[in-house]
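I have a structure here, written as structure tokens, and I will follow up with some questions on it.
A single protein chain has been removed from this complex, and every other one stays in its place.
Chain IDs A and B follow the sequence of writing; residue 1 opens each chain.
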Amino acid sequence: MPGSHLTKELQPLMAQLDLKRDNDKQAEATVQKAQPTCRQRAKARFLKGVSYFSGDMAVFAKWMEKQFFLFQLLDWVLRGAAQVMFVNNPLSGLIIFAGLILQNYWWALNGFVGTLFATISALILRQNRGAIAAGLYGYNGILVGLLMAVFSNAGNWYWWLLLPNIFMSMMCPVVSSALASINSRWDLPVFTLPFNILVCLHMVATGHYNHHFPQVLIQPRTELPNITWEEIDLAKLFMSVPVGIGQVYGCDNPWTGGIFIISLFISSPITCAHAVLGSTIGMLSGLALAAPFGAIYFGLWGYNCVLACIAIGGMFYALTWQVHLLAITCGFFCAYLGSAIANIMSAFGLPACTWPFCLSALTFLLITTETNKIFKLPLAKVNYPEKNLCFFWKMKKQEKQEKLEEERKTKEQKAIEEGMILNEKEELSLNLSAMEEGNTTQIVTAPEAESEQRDTGEEQTTEDYPTDETNANLV
Amino acid sequence: MPGSHLTKELQPLMAQLDLKRDNDKQAEATVQKAQPTCRQRAKARFLKGVSYFSGDMAVFAKWMEKQFFLFQLLDWVLRGAAQVMFVNNPLSGLIIFAGLILQNYWWALNGFVGTLFATISALILRQNRGAIAAGLYGYNGILVGLLMAVFSNAGNWYWWLLLPNIFMSMMCPVVSSALASINSRWDLPVFTLPFNILVCLHMVATGHYNHHFPQVLIQPRTELPNITWEEIDLAKLFMSVPVGIGQVYGCDNPWTGGIFIISLFISSPITCAHAVLGSTIGMLSGLALAAPFGAIYFGLWGYNCVLACIAIGGMFYALTWQVHLLAITCGFFCAYLGSAIANIMSAFGLPACTWPFCLSALTFLLITTETNKIFKLPLAKVNYPEKNLCFFWKMKKQEKQEKLEEERKTKEQKAIEEGMILNEKEELSLNLSAMEEGNTTQIVTAPEAESEQRDTGEEQTTEDYPTDETNANLV
Partner (left out) sequence: MPGSHLTKELQPLMAQLDLKRDNDKQAEATVQKAQPTCRQRAKARFLKGVSYFSGDMAVFAKWMEKQFFLFQLLDWVLRGAAQVMFVNNPLSGLIIFAGLILQNYWWALNGFVGTLFATISALILRQNRGAIAAGLYGYNGILVGLLMAVFSNAGNWYWWLLLPNIFMSMMCPVVSSALASINSRWDLPVFTLPFNILVCLHMVATGHYNHHFPQVLIQPRTELPNITWEEIDLAKLFMSVPVGIGQVYGCDNPWTGGIFIISLFISSPITCAHAVLGSTIGMLSGLALAAPFGAIYFGLWGYNCVLACIAIGGMFYALTWQVHLLAITCGFFCAYLGSAIANIMSAFGLPACTWPFCLSALTFLLITTETNKIFKLPLAKVNYPEKNLCFFWKMKKQEKQEKLEEERKTKEQKAIEEGMILNEKEELSLNLSAMEEGNTTQIVTAPEAESEQRDTGEEQTTEDYPTDETNANLV
């Protein structure tokens, strides 16, 4: 289907979807506008160009399938890096790695090693090739690698750290696969749960007082922090929005956060918008719950809300206004949960990781409701928000058509039934006349009547009625 | 079915069930007692009167459906208040609110706000209207509202508390719906898990050292308490039974507890009896596990056992002697679990809430056994214990009848089959005689045999092969 392929290429962006609908309308009244203007053609060419590197870069992925294995692996690793933000796009992944390098060379290296070995481990464990190629086995790896480096107390370039890093990132597909077995019962994704489990595992198994792999010291709050509203720094507060997005990867550099925003935008503007919205919600929640300003500036209140807002707002639900409100609610709930989990985890010397995001997003994905405005996509159909919307609209259209079709059919069915009753009456009168004629015909019609009786007894194949009658008429 | 409706009205109380059985017996021998005596009529009238405000007040609920929306909402809120104790009765709810007001105005207000907003939120989220009308979305709200006020360290009439109160109670239906998606796989209720999750969330997210919403300080026990059996105060120990029931709503006033007992009794005596039994079990367990007397007097050992005993003893299982023993065992297990969870939660500055009840009741509801004396009701059929018993007895009766019916049928089937064999034999002899007569008949019997073959051949049976062959041979 080269045609459908073309439309697929043309649909990656929200703006284009509207265009596409226009195209449909045009198609209905094709002939008049056979020759597009120069400007239209330029626009179409531009959009096609955009489609090559936005969305999930499906054309590129197809092209990659025929390339050398190491190139493919690199593609998967880059997609894995971007999948942390639910983005299946190697270009975004590349930009994210650039942001990481800007933050810290050692962390970026650990992140790369993590993604690489997680992907390799998935290959060894013979996981689904499509999922590997979409980077779905890499994103936990990059987080494991990065955060193990971030929380290590041994300083940068402590090469021994690569050992547990490789072990833990190779455990990612194992834990992912196991969790997927459970979550798939409710058609839920595993999110970053494997990362949360494995990093917490490593940190609490070693702890601050370990000779080989010491962790930074995290302790529970035990006294009243000093918060006065006069001390608030609005510039820093404003900066906390990109910093919050950067903290998804454990980065506190606002420029890194800004680069991440760009990487989101080129793949999916809806995702990008919800990321910024989420980070803002987290910051506001921090102020409402009287959090120390330092933690807010550092983006610790933002990153979970960023992920939760992206997940609910268009990624796993089809984006409608109701879903948008749900995403905002989920953001606030996630911020609350973030504070709670951070306090609990600190009792064990652990950071909150992305547990709050996972738990709040899973909760909001488990909701059942009687309205059809909140439509949860089947997990197998989840793509990027713009494509999800296409799927949702197409499905709605189809449903409508099916309804109409059904109505038409029931009408036809009625007509046929009425016709059949007429036929049967006719037949009966024929039989009556035949009976008057003689005995031989009677013998023939008798088994036929029988067979009719049987046919109806068969329960599902009644379409051969007319033929039977034709036969009878022939006789 | 006006008749069945009438019996429904007449059955809300345990005492009446016996009466009803008597009625059934009387019905069997109707004619003699056509004219009930004056006393019988008075009793019937009294029981019908009782039925209007006991049980789940189904008549009232039906009448309410046609009333103004705000009255309906009030009905739902009152039912929600009573549903904490599994009681679906607005009168009980009203009495419970009276008990709360007796305890503390501010707490009662918070409880009311919590129930109201939880119900409203369920309406916004388009949850099942029947469940909302039964108060199933309100009971977590009242607990959230009450307990957030009880554990707040900011004192009474700290109006800002209403903000998180409203937010958290509006999150109740979200968490309820999500948990129901999980628990429904095992046909389990969500109990008060949403309340537990949300109150713990709020408390641990803010904590004792918070500027906006400080919580009371709860710390783990770190030294040997002084317990000497001489110091025991038997009056207080006796009082701890109603106090334990009051503590379900966080109230330590024994009078409030007493009022709650009354509210339970008017709806369902079985529930009431198990509540008192549970509180006693909790108190005894506290003594056995060497708990500080203060905690026992304060009812902290009772409230979880109260709920666990009610849930197992007749609410989700049909009440038999075996189930009654199971409820007692569950009570002791719940008390043990309560002590354990209280110790763990205190490490995070949290109270035990009703986690022990939820976990122990869920455990006991998950048991599978090969005896039919322990019958778990399908969740959709759960009502109040007396009605559940009716359902159980009716089901047993029906099963018996079905068994008898089946036996009768198999006998008939046998008779028919024997008859058919006779018929076939007859037919065969007919065919034989026909064969002797001439060719015309042959033409008729051939397709008929065929059709027979097809009839039996449809669906799965091919045993008529021999008959065909017989025919063929005959031909």
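Here is the rule we go by: a contact is a pair of C-beta atoms (placed from the backbone, for glycine too) under 8 Å apart; a residue touches a chain by one contact, two chains touch by 3 or more.
Since the structure is predicted, the reported quantities are computational estimates derived from the model, not experimental observations.
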Absent-chain contact - pick from A:Tyr52, A:Trp106, A:Phe167 or A:Phe265: A:Phe167
Which residue of B:Arg221, B:Lys381, B:Lys396 or B:Lys409 touches the chain not shown here: B:Arg221
Full-complex contact with the absent chain, from B:Tyr209, B:Phe298, B:Tyr336 or B:Phe391: B:Tyr336
Of B:Leu163, B:Ile232, B:Ala288 or B:Leu404, the one touching the omitted chain in the full complex: B:Ala288
Residues belonging to subunit A that touch the chain removed from view: 125-128, 167, 171, 174-175, 177-182, 185, 200-202, 204-207, 209-213, 347-348, 444, 447-448, 451, 455, 458, 461, 463-464, 467-468, 471, 474-475
Residue ranges of subunit B at the interface with the undisplayed chain: 185-186, 221-225, 227, 288-290, 329, 332-333, 336-337, 339-340, 343-344, 347, 362-371, 443, 446-447, 449-451, 453-454, 457-458, 462, 465, 468, 472, 475
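Definition applied: only the chains that are shown with their structure count from here on.
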Averaged-CA centre spacing for the pair subunit B and subunit A, given as whole angstrom: 37
